[in-house]
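Before I ask anything, let me first share the structure, which is written out below as C-alpha coordinates.
Here the complex is missing a single protein chain, while all its other protein chains stay put.
Going by the order they are written in, the chains are A and B; count residues from 1 in each one.
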Amino acid sequence: MNGSEIVGGRFVALFFLGIVLLTPPFLLIFDRSAEISGIPVLYIYLFVAWAVLIALLALATELPKPQQREGEGEAAARALGYISAEQEKAS
Amino acid sequence: MSQSILIVDDEAYIVTSLEYLMKSGGFEVELAYDGEEALAKVAENIPDLIILDVMMPKLDGFEVCEKIRANPLWGSVRIIMLTAKDRESERKRGLDLGADDYMTKPFSTRDLLERVKKLLSVERIVG
Partner (left out) sequence: MLQGWFIIAAAFAYLCVLFAIAYWGDKRAAEKRSIISNPYVYTLSIAVYCTSWTFYGSVGRAASSGVGFLPIYLGPTLTFILAWFVLRKIIRISKVNRITSIADFIASRYGKSSYLGGLVTIIAVIGIVPYISLQLSAVSDSFTVLTQYPVVAMAEKVSSVPIFADTAFYVSLFLGAFAILFGARHLDASEHHEGMVAAIAFESVVKLLAFLAIGLFVTYGVYDGFGDIFSRAQTTEGLAKLFTMEGAGGYGSWVSLTLLSMAAIIFLPRQFQMTVVECTNERHLKKAVWLFPLYLFLINIFVLPIAFGGLLHFPQGGVNADMFVLTLPMAEHQEMLALFAFIGGLSAATAMIIVATVSLSTMVSNDLVMPVLLRFAWLHLSRRADLTGLILTIRRTTIAVVLLMGYLYVRLIGDSYALVSIGLVSFIAAAQFAPAIIGGIFWKGASRAGAIAGLGGGFVLWAYTLLVPSFARSGRLPESFLLDGPLGIGMLKPQALFWLEGLDPTSHALFWTMVINIGLFLAFSLCSSQSVVERSQAVQFVDVFKRTATGRHTWQGRATVGEIKQLLARFIGRVRMENTFSELEKSLVQVLPDEGVASVEVVAFAERQLAGTIGAASARIMLASVVREEMHDMDEMLEILDEASQVIEYSRRLEEKSHQLQSVSDDLKAANFQLKELDKLKDEFISTVSHELRTPLTSIRSFSEILHDNPDMSEEKQNEFVGIIVKESERLTRLLDNILDISKMEAGKLEWQLKVLDPKEVIEDALAATAGLFQQGDNIRLHTDLPDNLPAVHVDSDRLTQVLVNLISNAVKFCDMDDGTVWITAKAKDGALCVSVRDNGIGISPGDHEKVFKRFQQAGTLETQKPRGTGLGLPISVEIIVQFGGEIWVDSEIGAGATFEFCIPVASDDGDGLPFIKEGSTG
(Lines give C-alpha, C1' and ligand atoms only; values in the text may rest on other atoms or scores of the structure.)
Protein backbone atom coordinates (compact mmCIF):
# COMPACT_ATOMS: atom_id res chain seq x y z
CA MET A 1 0.00 0.00 0.00
CA ASN A 2 1.56 3.32 -0.95
CA GLY A 3 1.05 6.70 0.69
CA SER A 4 -1.73 7.97 -1.56
CA GLU A 5 -3.67 4.73 -1.26
CA ILE A 6 -3.52 5.11 2.48
CA VAL A 7 -4.86 8.65 2.19
CA GLY A 8 -7.62 7.33 -0.07
CA GLY A 9 -8.34 4.65 2.52
CA ARG A 10 -8.65 7.30 5.20
CA PHE A 11 -11.44 8.96 3.21
CA VAL A 12 -13.31 5.72 2.66
CA ALA A 13 -13.15 4.99 6.38
CA LEU A 14 -14.29 8.53 7.23
CA PHE A 15 -17.14 8.32 4.76
CA PHE A 16 -18.49 5.22 6.44
CA LEU A 17 -18.01 6.81 9.82
CA GLY A 18 -19.99 9.81 8.56
CA ILE A 19 -22.79 7.60 7.24
CA VAL A 20 -22.99 5.78 10.56
CA LEU A 21 -22.90 8.95 12.66
CA LEU A 22 -25.33 11.04 10.65
CA THR A 23 -28.03 8.61 9.57
CA PRO A 24 -30.37 6.24 11.37
CA PRO A 25 -30.28 3.83 13.10
CA PHE A 26 -27.34 5.27 15.07
CA LEU A 27 -29.18 8.57 15.17
CA LEU A 28 -32.05 6.88 17.04
CA ILE A 29 -29.88 6.72 20.17
CA PHE A 30 -29.97 10.49 20.49
CA ASP A 31 -33.48 11.02 19.22
CA ARG A 32 -35.09 11.53 22.63
CA SER A 33 -36.66 14.23 24.69
CA ALA A 34 -33.76 15.05 26.91
CA GLU A 35 -31.65 18.15 27.39
CA ILE A 36 -28.12 18.90 28.50
CA SER A 37 -27.96 22.37 30.09
CA GLY A 38 -31.24 23.09 28.41
CA ILE A 39 -30.12 22.12 24.91
CA PRO A 40 -31.81 19.10 23.30
CA VAL A 41 -29.43 16.10 23.05
CA LEU A 42 -30.24 15.56 19.37
CA TYR A 43 -29.04 19.07 18.55
CA ILE A 44 -25.89 18.68 20.61
CA TYR A 45 -25.18 15.28 19.17
CA LEU A 46 -25.62 16.32 15.52
CA PHE A 47 -23.40 19.36 15.80
CA VAL A 48 -20.72 17.59 17.82
CA ALA A 49 -20.68 14.61 15.46
CA TRP A 50 -20.48 16.98 12.52
CA ALA A 51 -17.61 18.93 14.09
CA VAL A 52 -15.74 15.74 14.90
CA LEU A 53 -16.19 14.56 11.33
CA ILE A 54 -14.80 17.83 9.95
CA ALA A 55 -11.88 17.70 12.37
CA LEU A 56 -11.05 14.15 11.32
CA LEU A 57 -11.38 15.20 7.68
CA ALA A 58 -8.93 18.01 8.28
CA LEU A 59 -6.53 15.57 9.93
CA ALA A 60 -6.90 13.06 7.11
CA THR A 61 -6.03 15.66 4.48
CA GLU A 62 -3.44 17.67 6.36
CA LEU A 63 -1.49 14.88 8.04
CA PRO A 64 1.50 13.91 5.90
CA LYS A 65 1.20 10.80 3.81
CA PRO A 66 2.53 7.86 5.79
CA GLN A 67 5.92 6.70 4.56
CA GLN A 68 6.47 3.00 4.78
CA ARG A 69 9.93 2.54 6.13
CA GLU A 70 11.29 -0.47 7.82
CA GLY A 71 11.51 -0.23 11.54
CA GLU A 72 9.49 2.94 11.63
CA GLY A 73 6.40 1.24 12.94
CA GLU A 74 8.46 -0.40 15.60
CA ALA A 75 9.98 2.91 16.63
CA ALA A 76 6.51 4.43 16.87
CA ALA A 77 5.27 1.47 18.87
CA ARG A 78 8.16 1.89 21.24
CA ALA A 79 7.51 5.59 21.59
CA LEU A 80 3.91 4.80 22.44
CA GLY A 81 5.07 2.27 24.97
CA TYR A 82 3.68 -0.75 23.15
CA ILE A 83 7.03 -2.48 23.23
CA SER A 84 8.43 -2.51 26.72
CA ALA A 85 12.10 -2.55 27.59
CA GLU A 86 11.82 -6.14 28.80
CA GLN A 87 10.26 -7.33 25.57
CA GLU A 88 13.05 -5.66 23.74
CA LYS A 89 15.67 -7.43 25.80
CA ALA A 90 13.91 -10.73 25.33
CA SER A 91 13.94 -10.29 21.58
CA MET B 1 88.61 -2.83 -30.39
CA SER B 2 85.73 -3.42 -28.06
CA GLN B 3 82.25 -2.52 -29.13
CA SER B 4 80.63 0.65 -27.77
CA ILE B 5 77.30 1.03 -26.08
CA LEU B 6 75.34 4.23 -25.48
CA ILE B 7 73.14 4.15 -22.39
CA VAL B 8 70.23 6.60 -22.42
CA ASP B 9 67.98 7.05 -19.38
CA ASP B 10 66.84 10.00 -17.28
CA GLU B 11 67.08 7.97 -14.11
CA ALA B 12 70.59 8.47 -12.80
CA TYR B 13 70.65 5.29 -10.74
CA ILE B 14 69.57 3.16 -13.64
CA VAL B 15 72.28 4.70 -15.79
CA THR B 16 74.79 3.96 -13.03
CA SER B 17 73.74 0.33 -12.82
CA LEU B 18 73.73 -0.15 -16.62
CA GLU B 19 77.12 1.53 -16.88
CA TYR B 20 78.62 -0.90 -14.37
CA LEU B 21 76.89 -3.85 -16.01
CA MET B 22 78.09 -3.06 -19.54
CA LYS B 23 81.59 -2.18 -18.42
CA SER B 24 81.81 -5.48 -16.62
CA GLY B 25 80.70 -7.12 -19.89
CA GLY B 26 83.68 -5.60 -21.58
CA PHE B 27 82.05 -2.85 -23.57
CA GLU B 28 82.91 0.76 -23.97
CA VAL B 29 80.18 2.89 -22.47
CA GLU B 30 78.83 6.34 -23.26
CA LEU B 31 76.07 7.95 -21.17
CA ALA B 32 73.20 10.29 -21.98
CA TYR B 33 70.39 11.54 -19.69
CA ASP B 34 67.84 12.65 -22.24
CA GLY B 35 66.88 12.23 -25.88
CA GLU B 36 68.65 15.30 -27.25
CA GLU B 37 71.83 14.44 -25.48
CA ALA B 38 71.56 10.93 -26.85
CA LEU B 39 71.30 12.15 -30.47
CA ALA B 40 74.25 14.47 -29.89
CA LYS B 41 76.31 11.57 -28.58
CA VAL B 42 75.33 9.41 -31.57
CA ALA B 43 76.28 12.14 -34.01
CA GLU B 44 79.59 12.57 -32.24
CA ASN B 45 80.47 8.92 -32.16
CA ILE B 46 78.32 6.20 -33.68
CA PRO B 47 77.84 3.47 -31.06
CA ASP B 48 77.32 -0.19 -31.90
CA LEU B 49 74.30 -0.44 -29.66
CA ILE B 50 72.01 1.88 -27.75
CA ILE B 51 70.12 0.94 -24.61
CA LEU B 52 67.29 3.41 -24.87
CA ASP B 53 64.76 4.38 -22.22
CA VAL B 54 61.36 5.47 -23.56
CA MET B 55 59.93 7.94 -21.01
CA MET B 56 62.34 10.84 -20.99
CA PRO B 57 62.07 14.60 -20.99
CA LYS B 58 62.63 16.62 -24.18
CA LEU B 59 62.76 13.77 -26.73
CA ASP B 60 61.35 10.41 -25.77
CA GLY B 61 62.84 7.07 -26.73
CA PHE B 62 60.48 6.47 -29.65
CA GLU B 63 61.44 9.77 -31.24
CA VAL B 64 65.12 9.09 -30.72
CA CYS B 65 64.74 5.67 -32.29
CA GLU B 66 62.85 7.11 -35.26
CA LYS B 67 65.48 9.76 -35.85
CA ILE B 68 68.30 7.29 -35.73
CA ARG B 69 66.57 4.96 -38.15
CA ALA B 70 65.87 7.90 -40.46
CA ASN B 71 69.58 8.47 -40.94
CA PRO B 72 71.12 5.83 -43.25
CA LEU B 73 74.56 6.56 -41.83
CA TRP B 74 73.42 5.10 -38.53
CA GLY B 75 71.94 1.95 -40.00
CA SER B 76 74.31 -0.36 -38.16
CA VAL B 77 73.31 0.81 -34.70
CA ARG B 78 71.40 -1.83 -32.73
CA ILE B 79 68.77 -0.49 -30.41
CA ILE B 80 67.34 -2.13 -27.31
CA MET B 81 64.37 -0.26 -25.96
CA LEU B 82 64.13 -0.34 -22.22
CA THR B 83 60.97 0.87 -20.68
CA ALA B 84 58.60 0.74 -17.79
CA LYS B 85 55.74 0.65 -20.24
CA ASP B 86 54.70 -2.89 -20.71
CA ARG B 87 51.67 -2.60 -22.87
CA GLU B 88 51.74 -4.68 -26.01
CA SER B 89 50.93 -1.67 -28.19
CA GLU B 90 53.99 0.11 -26.85
CA ARG B 91 56.17 -2.87 -27.54
CA LYS B 92 54.86 -3.14 -31.08
CA ARG B 93 55.41 0.55 -31.65
CA GLY B 94 58.99 0.29 -30.51
CA LEU B 95 59.72 -2.67 -32.81
CA ASP B 96 57.90 -1.00 -35.72
CA LEU B 97 60.02 2.08 -35.32
CA GLY B 98 63.09 -0.08 -35.84
CA ALA B 99 64.17 -1.16 -32.37
CA ASP B 100 65.92 -4.53 -32.43
CA ASP B 101 64.72 -5.61 -29.04
CA TYR B 102 62.39 -4.42 -26.33
CA MET B 103 62.72 -5.04 -22.60
CA THR B 104 60.47 -4.13 -19.73
CA LYS B 105 61.72 -2.65 -16.48
CA PRO B 106 62.58 -4.11 -14.08
CA PHE B 107 64.69 -6.48 -16.12
CA SER B 108 67.10 -9.28 -15.45
CA THR B 109 70.65 -7.99 -15.78
CA ARG B 110 71.87 -11.35 -17.08
CA ASP B 111 69.13 -11.46 -19.68
CA LEU B 112 69.96 -7.93 -20.83
CA LEU B 113 73.66 -8.69 -21.07
CA GLU B 114 72.93 -11.83 -23.10
CA ARG B 115 70.69 -9.99 -25.51
CA VAL B 116 73.28 -7.24 -25.93
CA LYS B 117 75.95 -9.81 -26.70
CA LYS B 118 73.67 -11.70 -29.09
CA LEU B 119 72.75 -8.57 -31.01
CA LEU B 120 76.36 -7.50 -31.25
CA SER B 121 77.53 -10.92 -32.42
CA VAL B 122 75.90 -10.54 -35.81
CA GLU B 123 76.00 -7.71 -38.28
CA ARG B 124 72.84 -5.74 -38.46
CA ILE B 125 71.16 -6.17 -41.81
CA VAL B 126 69.94 -2.87 -43.00
CA GLY B 127 66.54 -3.33 -44.54
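Note that in this section contacts are C-beta pairs under 8 Å (C-beta built on N, C-alpha and C of every residue); 3 or more make two chains touch, one makes a residue touch a chain.
Worth saying up front: this structure is predicted, and the values here are computed from it rather than measured.
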Of the chains you can see, which ones touch the chain that is left out? A, B
Can you name the residues of chain B that touch the chain not displayed here? 10-14, 16-18, 20-21, 24, 33-34, 55, 57-58, 84-87, 104-110
Even though one chain is not shown, chain A touches it at residues 7-8, 11, 14-15, 18-19, 22-24, 27, 31-33, 35, 37-40, 42-43, 46-47, 50-51, 53-54, 57-58, 61-62
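Basically, only the chains that are shown with their structure count from here on.
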When the centre of a chain is set as the mean of its C-alpha atoms, what distance in Å lies between chain A and chain B? 90
